[in-house]
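Only a single protein chain was left out; the remaining protein chains are all shown in position.
For chain A:
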Amino acid sequence: MYLAQIYVHHKASILDPQGEAVLNALQRLGYDKVDAVKQGKYFEVNIQADSEDEASKVVNDIAKDLLVNHNMESFEFDLKEVAK
């Protein structure tokens, strides 16, 4: 069994108004060292797979089919082997 930790974020070229709103709020709170905020999504997905390659393929497929809007978003992921 593998645990996939999948991070989805806006492509660099896409405006991220939510991240901007959080940045503005932090700066209003006085966190003047905070320079930029990007807001994204995080998924934890358990995958029954026999190998890391197989699990990796499943992650790429589900990202393509559902989790990511490839028009606006990109993603990366980490895989960990976990006990069944």
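Here is the rule we use: a contact is a pair of C-beta atoms (placed from the backbone, for glycine too) under 8 Å apart; a residue touches a chain by one contact, two chains touch by 3 or more; residues count from 1.
Assume contacts and distances are computed from a predicted model.
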item	value
Chain not present in the shown complex, as UniProt names it (candidates "Phosphoribosylformylglycinamidine synthase subunit PurQ", "Peptide/nickel transport system permease protein", "Nucleoside ABC transporter ATP-binding protein" or "Cytochrome b")	"Phosphoribosylformylglycinamidine synthase subunit PurQ"
Touch with the omitted chain, as defined above, among A:1, A:21 or A:34	A:21
Positions on chain A contacted by the hidden chain, ascending	14-15, 17-18, 20-21, 66-67, 69, 71-72
